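First the structure, in the form of structure tokens, and then the observations on it.
Missing here: one protein chain of the complex. Every other protein chain is in place.
So, subunit A:
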Amino acid sequence: MLRNLLALRQVTQRTISTTSRRHFENKVPEKQKLFQEDNGIPVHLKGGASDALLYRLTMSLTLGGTVYAIYQLAMASFPKKQN
């Protein structure tokens, strides 16, 4: 009975390890090569074109939002008089 239980445990462990091997391979060495390339690009843009896209999106939302917030502040500071 105990030997069967031990065998079942081994089968489960083997199945799980095969599954995780199929889904994820170790890509760290290639990432290390990409990010250690001596090209002077700062880390926040060094990953490629999608980095630049995300940066531009973030910066435009931030600056645009700030301008809008200051505009709303100006509007709120001078309430329109109602007759």
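Here is the rule we use: a contact is a pair of C-beta atoms (placed from the backbone, for glycine too) under 8 Å apart; a residue touches a chain by one contact, two chains touch by 3 or more; residues count from 1.
By our rule, contacts and distances are computed from a predicted model.
K.L.:
Please identify the absent chain by the protein name in its UniProt record; candidates are "AP complex subunit sigma", "Transcription elongation factor SPT5", "F264 bisphosphatase" or "Cytochrome c oxidase subunit 3".
P.N.:
Options "AP complex subunit sigma", "Transcription elongation factor SPT5", "F264 bisphosphatase" or "Cytochrome c oxidase subunit 3" considered; the missing chain's recorded name is "Cytochrome c oxidase subunit 3".
K.L.:
If the hidden chain were put back, which residues of subunit A would touch it?
P.N.:
So the residues of subunit A touching the missing chain come out as 13, 16-17, 20, 23-24, 26-28, 31-32, 34-36, 38, 40, 42-44, 46-47, 54-55, 57-59, 61-66, 68-69, 72-73, 76.
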